[in-house]
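Encoded as structure tokens, here's the structure I'll be asking about.
Apart from one protein chain that is not included, each protein chain of the complex appears where it belongs.
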Amino acid sequence: MSETDKKKNQLWAKGESLDQQVHSFTVGDDYLIDLNFLTHDCLGSAAHAVMLSEVGLLTVDHRESILKSLSEIFQASKKGEFKISPEQEDSHTAIEAYLTEKLGEAGKRIHVGRSRNDQVLLNARLFVRSETLELVYKVSELAALFSTRSAELFDIPMPGYTHLQRAMPTSVGMWLQSFLESSLDIIRSGLLNLSLLNRCPLGSGAGFGVSLPLNRERTAELLGFSAVQRSPIECQNSRGREELRLLRLISDLGILIEKISWDLQLGVMEEANFFKLPPEFTTGSSIMPQKRNPDVLELLRARSAAFRGAEDELRWITSKLPSNYHRDFQLTKPPLVRAVRSAKESLSVLSAVVKGFSVNETALSRAMSPELYATYDAFRSVKEGKPFRDAYKDTAEKTKNGKLDVESLKQDWQLIKATQLVYLKEGNTELESLSTQISNEKTRLSSVEQYLLKL
Amino acid sequence: MSETDKKKNQLWAKGESLDQQVHSFTVGDDYLIDLNFLTHDCLGSAAHAVMLSEVGLLTVDHRESILKSLSEIFQASKKGEFKISPEQEDSHTAIEAYLTEKLGEAGKRIHVGRSRNDQVLLNARLFVRSETLELVYKVSELAALFSTRSAELFDIPMPGYTHLQRAMPTSVGMWLQSFLESSLDIIRSGLLNLSLLNRCPLGSGAGFGVSLPLNRERTAELLGFSAVQRSPIECQNSRGREELRLLRLISDLGILIEKISWDLQLGVMEEANFFKLPPEFTTGSSIMPQKRNPDVLELLRARSAAFRGAEDELRWITSKLPSNYHRDFQLTKPPLVRAVRSAKESLSVLSAVVKGFSVNETALSRAMSPELYATYDAFRSVKEGKPFRDAYKDTAEKTKNGKLDVESLKQDWQLIKATQLVYLKEGNTELESLSTQISNEKTRLSSVEQYLLKL
Amino acid sequence: MSETDKKKNQLWAKGESLDQQVHSFTVGDDYLIDLNFLTHDCLGSAAHAVMLSEVGLLTVDHRESILKSLSEIFQASKKGEFKISPEQEDSHTAIEAYLTEKLGEAGKRIHVGRSRNDQVLLNARLFVRSETLELVYKVSELAALFSTRSAELFDIPMPGYTHLQRAMPTSVGMWLQSFLESSLDIIRSGLLNLSLLNRCPLGSGAGFGVSLPLNRERTAELLGFSAVQRSPIECQNSRGREELRLLRLISDLGILIEKISWDLQLGVMEEANFFKLPPEFTTGSSIMPQKRNPDVLELLRARSAAFRGAEDELRWITSKLPSNYHRDFQLTKPPLVRAVRSAKESLSVLSAVVKGFSVNETALSRAMSPELYATYDAFRSVKEGKPFRDAYKDTAEKTKNGKLDVESLKQDWQLIKATQLVYLKEGNTELESLSTQISNEKTRLSSVEQYLLKL
Partner (left out) sequence: MSETDKKKNQLWAKGESLDQQVHSFTVGDDYLIDLNFLTHDCLGSAAHAVMLSEVGLLTVDHRESILKSLSEIFQASKKGEFKISPEQEDSHTAIEAYLTEKLGEAGKRIHVGRSRNDQVLLNARLFVRSETLELVYKVSELAALFSTRSAELFDIPMPGYTHLQRAMPTSVGMWLQSFLESSLDIIRSGLLNLSLLNRCPLGSGAGFGVSLPLNRERTAELLGFSAVQRSPIECQNSRGREELRLLRLISDLGILIEKISWDLQLGVMEEANFFKLPPEFTTGSSIMPQKRNPDVLELLRARSAAFRGAEDELRWITSKLPSNYHRDFQLTKPPLVRAVRSAKESLSVLSAVVKGFSVNETALSRAMSPELYATYDAFRSVKEGKPFRDAYKDTAEKTKNGKLDVESLKQDWQLIKATQLVYLKEGNTELESLSTQISNEKTRLSSVEQYLLKL
């Protein structure tokens, strides 16, 4: 394709020459980033084509040839074989160029009743939908791992810390159980995000509706949305909103990851020596011959911090703007794509860490110092009728003088453990139920793809 | 009460003298900020007392006298008449001091099976629950206002802008309709937040459970939660999480407010002159005698920006920490309280603005320049069978030469308006349904208070 | 003063009734926050009065009576005895009201050639100037403390960590020395901030100059600025800029504080037991009788995190705006005042901590495990001519087999210590030089006050 032909492929070219620097500035990395949106663009275009033909704006023949081509692009995109050239700028132009080249006039008809604003909005919505689902799926796998290792290590005592000071007895399993629960919270939250975004923006045009007899409800249904996102201005104003919800979910995931990374880092310090990472998870030093460093944990923590950088970038770009479309929105894509990719990688690596770390029972047991049991002692007095404040003072005195009967107090830990075990079971039940929801939603979205693209 | 007695009132005093500066540093403004949590603290304490008596850790007499006193504190707090002294540091100590002073031994018994971590966690949860509900309630009122004014101004044409350039026809009402829809999104999102926080943390102790036969399910039920937040470590690790969800909701509300403020500011510029604010909403200049400034709009925008500062503050404090309780969490309260108060004020003022602004139909009508109708023209050709890309080029040519038949094209606007009107009706229906949910939830939480505190 | 009279005192009142809610929304907490700007406002007004009289726009009599009254307000403000009522809204109105009430016509003349934008801009500049200076002064005191304790504890060996893993030998003194150096960096940076803000904005009017023969160079000189901030539009556009520089300085200080808080928290963990805080710096637990918690360290860390919240709030408010004055700028004051106050408190408390913590030499010495010396061993081979990569492998082998000659290698530590001691001396010399600069600047600014206000 000649340089001039490429130029003609730009949807909005009207003959003026474009200063090259301006062009590359406005396009930025969009032609690379849009590779992430190609399959979504095909899906959206397919639904649009079906609806257009149903309302009489596209012939059945045109529709069929368009759907066939979209299916080709979809499959090529999946394999990473469909390219977007910098001149094409974005996925929409690349797809339309392919269609026009292949189908001639039919290709020129697909854009009727849509604007690029419309398309990119839908692309982002579909991307967020599928990546949110993928993310909660991966978190559910991680949750299952937390559950398994929690059960395995439930009886190994470990000091519980508050203010980073030894506080009360807990166990390695109970500590891991807490991450099962945090994971469930993220899954719940992610699934609610899916319910919030379950509205189809396609058909908003440039943000002011379309003077054609489009059937927006039908497109919504074809794409697996439960409803139409009504107001066209609101459609444009919501640009970045679902993206932000996903980045917040990732940022919350970051808090979970930071906590476990920190906990493990403290636990592998020579001073504690509670945990050990497999050698593959540590690296050496270029200057200190003796060292094995838990770089993976530090990078997990640092990536989680960086998630918030992406969240902030998105907020900076989308905030403090008047209504309607602004080109600023184009820059919402890089932080989104970056954070999603990084979050998925972090989840894989964290899963490997959770699976791989081992426990030093001797060191843990040595760390179970008597004062950890002081609160149990005070509660015993309470059970015998003493007001708590008085019991508290007595126990403080006993602890200072080494008079705590630790062996006996250890029995009270069993009481706590029994409750936590019930909780673990309940957590597993909830995980199962959420996993079923995830799996059903995956099936549903996959049918949408298969039906529309006749895969 | 003597200085020494006051010292004794600090829950954790064990006889050492406390350096005064350290004391005031650690307390900070907590004794003032905790005024916002007093009623919640009473509620939590009442539920705890009822449960304790049910499991045999508190006599019925003690329970009754405690509930009576808590009810007194609750009512005094509502009227702003219950104070916390700096020496008391926080609401928990202030309440326990009142109980102990009034009831002697009974007062000393209420803290059994709880830690301050437990209490503050519950306080924050109850605060976020009631303020989230209050916020969505106020947003629903604003939404109703958007709806009313939208209907009133539905037929007044207004240019729709993209890239801040005139794009296609819209109307004042359709523009306001978009804010009805954004409001609905915030309400939906807030209600989902309520479903996520619907778990009771009380009974987690210091984060490692309690070796007493507490009935956590019962406390949860009494406080109107649907379930127990299971893992005690997770309870502590979740500190700040629901607070952050509320601040994010407020931050999203900020985007709505920024948009309408910006739109109105652009609209009241002399250059556009589309809108007019009532004189009470403008202020003068100290140097320029002729000026009337829309300060209210600017401050609405600036406060919305500041919401994100509060969100950031909360994230900075709660992120990058190991598991379990850290005193850092104390500082989660100021940004929370600050943003909630500011958001509620902003909603009141925005409502007044939405109610009060008027429209300059002449200026708007003058701004409806012919090129706004170009897209309608292209779509007409499409309906007649021309491929969109060709229609697009023809219309561009027509527009340049002033050949658009605007009067005829205006009829196509009716098509769009008809759809939007249906949407407005649907939006109203959804608002009604959400308002019912809000109202039911308000009733439910109010019964919880009345039952527990025998109000 | 009657309600009506108070209304008249609002600089911009032109007779309309003001909706009370709008009023309280636009004023916000400004009348309280402006207490922090009163002395600066007096100073700026005094310089303006002197200049006005010199260019013939104010009689000498009026000038003298104005200066006398400003001096009274200045002194009352210093003692916290000058109040601003909510109706007055801000310091400018409060001061002008006082002058007008006291001096009649003379009071009405002081505002000539100024706008409130002008005044508030100058106030902020003067506030930032004096608080930056105060802050670096306090940091210089902290630096001196780091230096003293560093010298005192220079010879006490301590493991140096990288990746939180034991790496190479260092000493408690060397560790403290690093904070001397970080403090010097903050001081240097703060002093450069002062050089950047050394331009007087007064005389920019509302941002478009003043059509009166003002002598801006003279006002600048009287206020101790080295030059005029030239362009009036730029003056307004710079609103928030110097404020942000100060908040960034405080945010950098936060990084220092976070590091030492974290280091001390890790060092007081039972697992390490390297450091001990005096009892006044720890607090107890409400549930666990045995605990002493280093809350002060956690709150130092949390406040440092919150500094960034203030920085963010300021950035959110001042960014993404067109040129010239917007009322948004009013909201730049709360985060500024909040962060400055919190930073000064944190510095005081941190100083007390640095002075007060003690060292457990036994625990530290036990932690000096042999592998810390491995790098020294490798470097010895290098000195004997072996390529580093080969030496590295040999030493790794030796370390694994416990063949390191630690006693001999300890001598190499002396080499490092000798260099660090020279550095400590150089650091002290630099601190002295910077302290002299601070002290000179303090004297200079104090003379400015005394001269202008005839104190």
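The chains carry the letters A, B and C, assigned in the order they are written, with residues numbered from 1 in each.
Rule of thumb we're sticking to: a residue touches a chain if its C-beta (ideal position, glycine included) is under 8 Å from a C-beta of that chain, and two chains touch if they have at least 3 such contacts.
Nothing here was measured: the structure is a model prediction, and the numbers come from that model.
Peer 1: Would you mind spotting which of C:Phe37, C:Phe82 or C:Trp413 touches the chain that isn't drawn?
Peer 2: Hidden-chain contact among the options goes to C:Trp413.
Peer 1: Write down which of B:Ile287, B:Ala306 or B:Leu424 is the residue touching the left-out chain.
Peer 2: Within the whole complex, the residue contacting the unshown chain is B:Ile287.
Peer 1: Of the residues C:Gln21, C:Ser71, C:Ser130 or C:Asn237, I need the one that contacts the missing chain.
Peer 2: The missing chain is touched by C:Asn237.
Peer 1: Which one touches the absent chain: A:Glu54, A:Glu221 or A:Glu298?
Peer 2: Reading the full complex, the residue touching the unseen chain is A:Glu298.
Peer 1: Spell out, residue by residue, where the missing chain touches subunit A.
Peer 2: 11-14, 16-19, 21-22, 25-26, 28, 92, 111, 114-118, 205-206, 279-281, 283-288, 293, 295-296, 298-299, 301-303, 305-306, 308-310, 312-314, 316-317, 319, 326-331, 334-335, 345-346, 348-349, 352
Peer 1: What is the set of subunit C residues that contact the non-displayed chain in the whole complex?
Peer 2: So the residues of subunit C touching the unseen chain are 14, 57, 105, 108-109, 111-113, 117, 160-164, 167-170, 174-175, 177-182, 185, 188-189, 192, 195-196, 205-213, 229-234, 236-238, 241, 248, 251-252, 254-255, 258-260, 262-263, 266, 301, 304-305, 308, 312, 315, 318-327, 375-376, 379-380, 382-383, 387-390, 396, 412-413, 415-416, 419-420, 423, 426-427.
Peer 1: Where does subunit B touch the missing chain, residue by residue?
Peer 2: 162-168, 265-266, 268-272, 285, 287-295, 298, 316, 319-321, 367, 369, 371, 374-375, 377-378, 392-393, 395-396, 399-400
The rule we apply is simple: only the chains that are shown with their structure count from here on.
Peer 1: With centres defined by CA atoms only, which chain is the most remote from subunit C?
Peer 2: A
Peer 1: Looking at subunit A with subunit C, do both copies bring the same residues to the contact (over half shared) or different ones?
Peer 2: same
Peer 1: Averaging over Cα atoms per chain, report the distance between subunit B and subunit C in Å.
Peer 2: The computed centroid separation for subunit B versus subunit C comes out at 32 Å.
Peer 1: Give, as an integer number of Å, the spacing between the C-alpha centres of subunit B and subunit A.
Peer 2: Computed from C-alpha means, the inter-chain centre distance equals 25 Å.
Peer 1: Distance-wise, how many Å sit between the C-alpha centres of subunit A and subunit C, to the nearest whole number?
Peer 2: Their C-alpha centroids are separated by 38 Å.
Peer 1: Indicate the residues of subunit C shared as contacts by at least two other chains.
Peer 2: Residues 285, 287-288, 293, 295, 298, 316 of subunit C touch two or more partner chains.
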